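The structure follows.
Omission of a single protein chain aside, the complex is shown with its protein chains in their original locations.
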Amino acid sequence: MKQLCVVAALVCSTRVGAQPVDSNSVLIRNATVHPVTGPEIQNTSVLILDGRIAEIGPKLAPKASIRIVDARGLHLYPGLINAATNVGLSEIQALRDTVDLDELGLFNPELRAASAFNPSSEHIEVTRAAGITSVVSLPGSGSRRAGALLITGQGALMHLDGWTWEEMAVKPGAVMDLVFPEINTGPAQAGAPPRPYKDALQQYTDRLQELGEFFEQARRYQKAMAARAPDFRRDLRLEAMIPVLEGLQPIAIRAERERSIRDAVAFADEEKVKIIIVDPREIGGTGPLLKERHIPVILGRAFQLPMRDDDPYDAPYTLAAQFYRAGVKVCFGTFDVQFARNVGFEAAQAAAFGLPRDVALRALTINSAEILGVGDRLGSIEKGKLGDLILTDGDPLEARTNIKQMFIAGREVSLESRHTREYEKWMKRP
Amino acid sequence: MIRVRSGARRSPLAAAVTLLAACASLRAEVPSAIAIKDARVVTVSGEDLPKATVLLRGGLIQDVGAGLAIPQDAWVIEGAGLTVYPGFIDGLSHWGLAPVTNPAPEVHARGPEDRPQTYSFERAADRLDPRDRRLEAVRAAGFTAAATFPDRGIFEGLGAMISLGGAEVRDMVIAQPIGQQVTFRITRGPARSGYPASLMGNIAYVRQLYLDLDHYKQAKEMRQPGYDHALEGLADSPRVLLPAEQAQQIDRMLNFAPELKTPVVLYGLHEAYRRIETLKQTHVPLLVSLKWPEKPRDAGPNDTANYRLLLMREQAPAVPGMLAKAGLKFGFYSDGIDTASGLRQALKKALDAGLPRAAAIRALTLNVAEMYGMADRMGTIERGKMANLVATRGDIFEEKSAIEYVFVGGRKFEPAKEVHE
Partner (left out) sequence: MRRICVLALLLSAIVGNSAAEALLIRNATVLTVTKGTIPNGSVLVEDGKIAAVGENLSAPAGATIVDASGKYLMPGMIDCHSHTAIEGGVNEGTVSDSSMVNIEDVLDPMDINIYRALAGGLTVSNVLHGSANAIGGQTVVVKLRWGKTAQDMLFAGAKPGIKFALGENPKRQGYVPPSVLPPGRPAARRYPGTRMGVEDVIRESFMEAKNYREDWQAYRARVARGEHPLPPRKDLRLEPLVEVLEGKRYVHAHCYRSDEILMLLRVADEMGFKIRTLQHALEAYKVAREIAEHGASVSTFSDWWSYKIEAYDATPYNVAILTRKGVLVSVNSDSDELQRHLNLEAAKSMRYGGLSEAEALALVTINPAKQLAIDDKVGSIEAGKSADLALFDGHPLSNYSKALRVWIDGHEYFDRDKDLETRPDFERKKKALEDKDNGGPRLPTRR
C-alpha cells in the first residue's frame, strides 16, 4: 500500500516542471482527438507507452504507474511542426555573436545545424509554448547578399525538448539547404543605382554553372569512393553530398520567383536529385510542373507584403491555396526565429484566403512530417507514432485558443518560458 | 592692314603696332543689317504672316511685315520656302557652365545654421564658358537663349538668361539674376552625410532659410550689423524654382509656395496630368521637362515598372497638350537633353500626344520670356526685340525639316554646316 502511495505521489507530482521525472508514458482521457489523418473523435483516450502512441480508443483502462491526464473539454492534436526556422542557431538577430547562420563560402554541404543547435536557447521554450513540438533548423538565413551563398549546410529536424542536441535531434540531416540564385537587379548597396539586367543575368548564369560544376565534382567523388581506388582520399565536403546524390536526402531549394523555380526543377531533373521548393513568393505557371514531379513546397510566411506594387493585396495570403489547388503538397515554415511560434497563425491566414482548414492543419502536421521523411513517426495521432501531442481548449491555429499541455515523445513538457516568468514576476510588483 | 616693307628692319614698337592692328582686323565688324525676304513668319505676338520680311540691325529686330523696303546695306536672305520663328528659349538648364574646379569640401552640417549645400549666392553669370559644346548642340535645335542656373546643392544659385551665340562671356549674359533654383537632395543609405538627408529635412531647411531671410531683412532695416552670404543670394532672387515632378510633389509645392512669400515657378510636371484641375486654380508658372520618362535601356524582361510608372511614361508627353487645353501657361526645359536630335524628338513627342503647334511655339518662346520678366526683349518677332530667330525649311517640328539658320542677337549660324557629336 505504501508503495502505491509513493508511486501515486510520484505520479501526481510530475504534472509540472521543465523536465518531468523520466516518464514518457501517459494516459490522456476523454479528449476530443484530432488524428489529422482521420476524422475527429469525440470523448476518447490516447495511451502513450515509452514515448509512442500505443492505443487510441474510448474508455482505455488505466495502467499501473502510468500517469493519467483528464482531458475533459479539451482537444488533443498532434504537436505542430514548423518546417523551416533558425531556432537554436540564432538568439538575438542584431548581435552577431549570438547568430550562427550563413557560414562563409559558396558550398558548405558538410555543415550540420544539429550540432550547433543550442538546447538552452530561450526560443525553444517560447516556440513550443505555442503548440510546436518540433522544428527544422536551417543553417542559412535565406539572405541573398549579392549571391554570396549557395549550399549553406544541412538542416535538422529537432524536438523542442531534450537535455542535449543529441537527444533533441529527430532527423539531424533532414534537408540540404540550398539558396537558388535569383536574377537580382536591385542596387548593390542602399543609395546605389540598380544593377543592369545584363550583369544580373550574367551573375545568375555563372552561379548556376558553378552549382553544376560542384555537383559534378561530388559525383566524381562518389564514383571514386565506390570504386575504392588506391589513391582515393576522403573529403568531408564532397562526401556530404552523397546522400543527396543517392536521393536519400532532399535539397530544400529556396527559390522565390517563377523563373528560379523552373530552373531549380530543371536542375533537379538533370542532376536526378530529390528537391523541395521552399519559400516561393509566387506560383506563376509552375503548379502543374511541381505536381507532375511530385515536388512538395515548404511555404514561407503568409504575413508578408506582396512582392510588387501592382500585385493583388492578398497575393501572399492566397499563395498556399494556389499551390494546393494545383495539386502540390504543402507545409509551412517561417524561415526565422522570432516568429517561429506563430506558424499556426500563418496557416490560419492561408485558410482565411482559400486553403481548406483541414488542409491547413495537415500542412502543419502530417504534410510536414511526410515531406521531411518522418511520416512514419510524426505528424498524426496514430498507433506507433511518437507521442508528440498538445492539449488545447480549442483550435490551435486561433490566437484565442490556449495551449494547455504538451507532450514530446511522451514526456510532458513545460509550457513555461522566459515570457511567462516575466509575467508572473512582474504581476507581483506592488 | 599695315603693310611691312619687306627687308626693312622692324623695330619692336613697329612690330607691336602691327600685331595690334592684326588683332583688330580679326575683330572686324561684320555689318549687322540682314533682311529675310518674303518668308513665312510666325510672330507669336500676332497672326502668322504668310509672306513677310524680317529686318535685323544692331542685334535687334528693326522691323517685320509684308512688303517692307529692304535697306540698301542689308544682307538679303531669300525667304521663299523658309519659315521664321522666334528663337526658342530653354526654360531651365545648366548650359554654358564651366565645371567648378577645386570645390571646397562640403562641411558636415549639423543643422540649418551651417547653411548646408547652399550656393544661393553663386551666379551662373560668373561661371560661364562660351566654349561649352552643348551651346552649339542646343542651338542646332533652334534654341537661341537659355535660362542657365548653377548646379550644386539644394539652393543652387542665381540663374542668368544667356544667349546661345555669344563669343565672349560678356556677350552671353542677357539678364541676371533671373531666379533661384532649388533642388531637393535626398541621401539614401546610411545618413553619414550632414543635415539634411531626408526630403522633410530639405523642406524644413528651405522653410527655415526663408524665415531667416525675413529676420535678416528686419535686422538690416534696424541697421543691425551682420552679413549672411546665403541670405544675400536669396534676397537677390526675383523668383524661386521648385521641383514638382510627381502629383503629390506638385500638391506639396503648391502648398509650400505661399510660405516663402516670393514668386514661385514649378518645374518637372511629368505627372501633372493628375493635377490639371488643381493647377487651374493656382496660376503658378510651370516648366515642363522634355526628358520624358522612358524604360531604361538595361532593364530586364522581368523588371516591369509598376502601373503608375508605366502610366506616367505614357501620359507625360500628353501633359503639355492638357495644360494648353486648360489655358495654363507653361514653358519647356531641356532637363539635360544636350543633342539637337534629342530635343527635337522630345518636342515631337509632345506634339504627337496632342499639343497644338501654336501652343508649342508659344511654350518655347513667349511663355518662357514672360515667366522671367523678359517679354519686352525676347520671345516674339516684333520691332525692337532681340534678333533671336530660327528659320527652317518646312515645319520646325517635322524631323525632316532642316534648320537652316539660327540668329542669335543678329549673329547668323547655320547648324547644318556645323559639326555636331
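Letters are used for the chains, namely A and B, taken in the order the chains are written, and counting of residues starts over at 1 for each.
Keep in mind that, in the parts below, a residue touches a chain if its C-beta (ideal position, glycine included) is under 8 Å from a C-beta of that chain, and two chains touch if they have at least 3 such contacts.
Model, not experiment: these values are computed from the prediction.
Participant: Which one touches the absent chain: B:63, B:171, B:251 or B:395?
Facilitator: Of the candidates B:63, B:171, B:251 or B:395, B:251 is in touch with the missing chain.
Participant: Taking the entire complex into account, which one of B:51, B:110, B:133 or B:383 touches the absent chain?
Facilitator: B:110
Participant: Hey, which of B:68, B:230 or B:310 is the one touching the hidden chain?
Facilitator: Once the missing chain is taken into account, the touching residue is B:310.
Participant: With respect to the chain omitted from the figure, which of A:123, A:171 or A:195 is a touching residue?
Facilitator: Final answer for the missing-chain contact: A:123.
Participant: At which residues does subunit A meet the chain that is not included here?
Facilitator: On the side of subunit A, residues 91-95, 122-123, 126, 258-259, 262, 284, 303-306, 309-310, 312-314, 337-338, 342, 345, 348-349, 351-353, 357, 397-403, 418-420, 422-423, 426-427, 429 touch the unshown chain.
Participant: Quickly run down the residues of subunit B that touch the omitted chain.
Facilitator: 108-112, 184, 186, 188, 191-204, 207-208, 211-212, 214-215, 218-219, 222, 224, 246-248, 251-252, 255-256, 295, 301-302, 304-305, 307-308, 310-311, 313-314
The criterion applied here is as follows: only the chains that are shown with their structure count from here on.
Participant: Going by the contact rule set out above, which residues of subunit B touch subunit A in the complex?
Facilitator: Interface residues on the subunit B side: 187-190, 298-303, 306-308.
Participant: Which part of subunit A faces subunit B closely enough to touch in the complex?
Facilitator: Within the complex, subunit A contacts subunit B at residues 183, 185, 189-192, 196-198, 200-201, 257, 259, 308-310.
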